[in-house]
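Every protein chain of the complex appears in place save one, which is left out.
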Amino acid sequence: MDSVPRLETPPHEASRVAVPVKARGLAERYLDVRRATVALCDSLSAEDCVVQSMPDASPAKWHLAHTTWFFETFLLLRGAGRYRPFKPGFEVLFNSYYNSVGEQHPRPRRGMITRPGLDEVRAYRAHVDEEVFLLLDRGAAADLLEVLGLGIQHEQQHQELILTDLKHLLSCNPMRPAYAPRRESAGAAAAPPGWISREEALRWIGHGGEGFCFDNEMPRHRQLVAAFEIAVRPVVNSEYLEFMADGGYRKPELWLSDGWATIRSEGWEAPLYWLREESRWLQFTLSGVREIAPGEPVVHVSYYEADAFARWAGARLPTEAEWETAASGRPVEGNFAESLRLHPAPASAGPAPGQPVQIFGDVWEWTQSAYAPYPGYQPPAGALGEYNGKFMCNQMVLRGGSCVTPRSHIRSTYRNFFYPRDRWQFSGIRLARGIR
Amino acid sequence: MDSVPRLETPPHEASRVAVPVKARGLAERYLDVRRATVALCDSLSAEDCVVQSMPDASPAKWHLAHTTWFFETFLLLRGAGRYRPFKPGFEVLFNSYYNSVGEQHPRPRRGMITRPGLDEVRAYRAHVDEEVFLLLDRGAAADLLEVLGLGIQHEQQHQELILTDLKHLLSCNPMRPAYAPRRESAGAAAAPPGWISREEALRWIGHGGEGFCFDNEMPRHRQLVAAFEIAVRPVVNSEYLEFMADGGYRKPELWLSDGWATIRSEGWEAPLYWLREESRWLQFTLSGVREIAPGEPVVHVSYYEADAFARWAGARLPTEAEWETAASGRPVEGNFAESLRLHPAPASAGPAPGQPVQIFGDVWEWTQSAYAPYPGYQPPAGALGEYNGKFMCNQMVLRGGSCVTPRSHIRSTYRNFFYPRDRWQFSGIRLARGIR
Amino acid sequence: MDSVPRLETPPHEASRVAVPVKARGLAERYLDVRRATVALCDSLSAEDCVVQSMPDASPAKWHLAHTTWFFETFLLLRGAGRYRPFKPGFEVLFNSYYNSVGEQHPRPRRGMITRPGLDEVRAYRAHVDEEVFLLLDRGAAADLLEVLGLGIQHEQQHQELILTDLKHLLSCNPMRPAYAPRRESAGAAAAPPGWISREEALRWIGHGGEGFCFDNEMPRHRQLVAAFEIAVRPVVNSEYLEFMADGGYRKPELWLSDGWATIRSEGWEAPLYWLREESRWLQFTLSGVREIAPGEPVVHVSYYEADAFARWAGARLPTEAEWETAASGRPVEGNFAESLRLHPAPASAGPAPGQPVQIFGDVWEWTQSAYAPYPGYQPPAGALGEYNGKFMCNQMVLRGGSCVTPRSHIRSTYRNFFYPRDRWQFSGIRLARGIR
Partner (left out) sequence: MDSVPRLETPPHEASRVAVPVKARGLAERYLDVRRATVALCDSLSAEDCVVQSMPDASPAKWHLAHTTWFFETFLLLRGAGRYRPFKPGFEVLFNSYYNSVGEQHPRPRRGMITRPGLDEVRAYRAHVDEEVFLLLDRGAAADLLEVLGLGIQHEQQHQELILTDLKHLLSCNPMRPAYAPRRESAGAAAAPPGWISREEALRWIGHGGEGFCFDNEMPRHRQLVAAFEIAVRPVVNSEYLEFMADGGYRKPELWLSDGWATIRSEGWEAPLYWLREESRWLQFTLSGVREIAPGEPVVHVSYYEADAFARWAGARLPTEAEWETAASGRPVEGNFAESLRLHPAPASAGPAPGQPVQIFGDVWEWTQSAYAPYPGYQPPAGALGEYNGKFMCNQMVLRGGSCVTPRSHIRSTYRNFFYPRDRWQFSGIRLARGIR
């Protein structure tokens, strides 16, 4: 076997929550995240919160209830014998996909649930919050605190989904209503394109050290990553418009076979939410319809479109190991949900030499890696083992978070995953290429 | 109210509204009907009113808006130059199927419209009501008064649809919520079965004389109706349970070819809304889940099931001419929406000798007649010509109204129509047979 | 009741086969028809005979075997105890839809049967033919002779289906192969358009007297038919091209609601088998691709297209009673399968005054009548009761036979039926209108 110089630090194969959890800090964080979820729906009517626009998307009210069910089921009902469920039936209505817990109301029919109403779901949330605090006051065991931490992360995932699903719903209304007022970005020009490179090395991939991570980010392990270049910033609209103008959607040689079949059967000729108005393109955003800004990262493209664009550009998509290598050590800064912009923006600052910009926030970046278990991966025992592991087929990994991701939710080892044809997430493109 | 055509009199090929309309009485009737529609939704949340449970059914809010759009489009916008539409975009959102008026929001996507909200639709109603009164005050031409009368009838049709569509929606909720409290019927025993007969005759069929009717009830014309017998009352649950117990749903020889294919592909083995609970059947109603009452007319059966039951019973369904012959001259009395029972009930009184009972109300009765134009039928000119005529294919005629039909809306010549596979209407069975 | 003068002769409510059957003549007719079926396939390869191009169509080999199964099942197996089926499994493979007989190989999978091969099916035919003759030699009971007669008619129906289904199959081949060489029609100009009229009368409808008829043509009964006009000849291509040029396929006001939905979802803009070649239309026929001849009756239109054309032309389709009234007493002459033209032709002779031309042959003529039982209709007892009765829903009646119908198979009371969207039959249009 060839020996390869180690380039990175040895791994800390720590347990997922390595240090004793400070329950007090966790309680505050719980409160912050729970409030933030509700705040997302402040400007919505009960009607906005009940409708399901497609099987992939869920109503906001369902998100509000499901995240609460998560704490009720995995924390309160395990915490002590005395807790009784808020209301019979909710254990079926708001179970997403945990077969180990029991039956589930079918996903495509989440929008049929007009009752309980939004007010009752808010009462459900308040009730569970109160019980969580009582449990913390009584002192919760370490494994429950770990579940609490997981529930907080879980709720942040659903904060993002509330926004992505709501965007889809509002887009189905021909009146094109807005969720929030538009916030202008300071600078409208994209950073110039360019490449940064990394040498061949045996890299440590996956999460190590302290801090929360999901099970799918572990075990931390070594992987031989050949030398590669990765784009300094995501692909922007002006570049994507060039691809379109060059007939990108009409040239089969640019597309994966499944991608070509998809764009033909779906009639796609632009990213999701793009609207043709006579000779120009507009796009629907959470702030209504606007022009296509040339310097903004292109968003709402499928894996197929990302892959075809890369081929057109003479490049390819990065593997997740390459992406993680490039992102490793970068500060988690960028255009996140907290900016309330809710749309990608041109890079607001120039790159440090040899470092990528916008690697976090703005758009989730498709990688060419299928979502698969890391070597030695073991899902947790019990129902929470269904959280991630059973989805490790047919999906592709995306990295880096987006403009609707909470900032505190993301990290360089974070693995998001969607089907190649999915477009309703805030998904975009960063190019890569080998070094020969 | 509606006058009923005298038996076998010569036809008056009158215009649809033969006598000068008294605008004042019409205004009061307008007000009554408009208020009744809103009252149907009083106990509903905005969430109940926005969701669409299947393409055939529309949200209550859509019904509230569409009926208003009808008056706005066909009355106010034609009434005088000065009326301006309440809000741009509504002409598309709330146009049901009038191609002559313009584009329509796709029917299966009526449930995507969370905005305008229920409150704005109520304001829309109030605005249009006010304008209608202003128009009446100014004095409306006879053709507009005729449209007003049509709009009132149209709104009553949608009152019934609000209830049928809402029932379907609530049935999709595994919590099985109720719309209204249950009202018991006085008597629980069905009238005894039996037959009444009519001689062969050239019968006058269709609407004549005064009073409102739809275009599809005309022209009044003669038809040779052979001697027949018709059941004195509708088929009741105890009889339908016998059919089921005898393997009715498993014997292909009882079914039309399309019916057999349908029950197999859909997995039907009982009427819609019937729920198996261990060894017995329950049914979901607008007042929640209840037992199957033996004496109540069976309801929510498709044409296929009605036809198969009839074959099993050694009978057949009546033609619409036979049905009309039997109903002609009977008083329009029975279990209608006004009873607030919202469910069929056993016949509350014995029949007059030789006369049917429950011929009006309780359940719409499938006939074996395909919905087709009467000889010489001409749809009205213009957009209102799309009201009925373009549906004269693939559907079967039902007669008599149901427990969710407003009493003042029905008459013996009234022709309702649905596809043979439709079950979400309050549709039931009355048998007939020839006399040899 | 108004009295109406009888205009026609009293009915002969004869049994279906009224006079004693001459078995000898029947045997000859059996032989002729059986040979004709095989002859239709003489120019076909085994490959042509095995493939199924859509669920509605069956492979020629299946037709060859199914018609044989019909005699085997309903004649030989009933004829005497000694007959044993030709081969186990055939009773499932070649049962079309007779639930009373037993299970059926699913219709959409008839094309999966590569074995038995065509040669074995031919042997099956020969074996059954021989047994039929043995049975006739032994002397068959009257009811079996009646079945024999029915089987002969049944086989003729399948002769037509072999041609219609084969045309569909060959049309799926981009090489556009021909079944038979083209035979030119003598005259290329259509008869001039025009109308003939009939007075209001109580008409006898349905089959009476001697000779074979299907159960659905009975009982013969009286029907009041109002005065009407009917077109002297079918609609021809030049007229249909005018309809197309006038935007017929783009004007919703011309279409039934279901028709408009169908042409939009299917993308129809011309009859089936029409091919656009740059600015002109061609059509695929059993003799390959040819130009559209202006004087030929338009063919391969759905009911929806026939209905829309009629509305565009300011007319309507005839009812089946009107059609039968017009055809009654006309000689059964015209362009039938025997001409080997296998395509409609311009009328070869002018009409007798007041009489229609091409009422038989050329194209099946859509009527506006839904396929329904005649008053007092009773299907035969047993499995043969499934022959016609169970299809009396959702289909429309066509009359008169076509250029692929055997001449001896058709008569004025003959009722054919297909779904409104079906186009692969040789279906065309004859207009009618009321007299006011």
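Per-chain numbering from 1; labels A, B and C assigned in written order.
What we mean here is this: a contact is a pair of C-beta atoms (placed from the backbone, for glycine too) under 8 Å apart; a residue touches a chain by one contact, two chains touch by 3 or more.
Please read these numbers as outputs of a predicted model, since none were measured by experiment.
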Omitted chain - touching chains that are shown: A, C
Residue, one of C:G79, C:G111 or C:P356, that touches the chain absent here: C:G111
Among A:Y303, A:F336, A:F360 or A:F418, choose the residue that contacts the chain missing from this document, as touch is defined above. A:Y303
Of A:R122, A:R176 or A:H221, the residue that touches the missing chain is A:H221
Answer key for A:D119, A:D137 or A:D258 versus the chain not shown reads A:D258
Contact footprint on chain C, counting only the chain that is left out: 45-51, 53, 61, 89, 92-93, 105, 109, 111-118, 169-170, 172-175, 177
Residues from chain A at the interface with the omitted partner, ascending: 1-2, 4, 97, 99-100, 202, 221-224, 226, 252-253, 255-260, 303-304, 307, 368-370, 372-373, 375-376, 385-386, 390-394, 420, 434, 436
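Rule of thumb we're sticking to: only the chains that are shown with their structure count from here on.
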Take each protein chain as a node, join two nodes whenever their chains touch, and name the resulting shape: line, ring, star, complete or other. line
Mind checking the centre-to-centre distance between chain B and chain C? Centres are C-alpha means, answer in whole Å. 37
How big is the gap, in whole Å, between where the Cα atoms of chain A centre and where those of chain C centre? 60
Residues of chain A whose C-beta touches two or more other chains: none
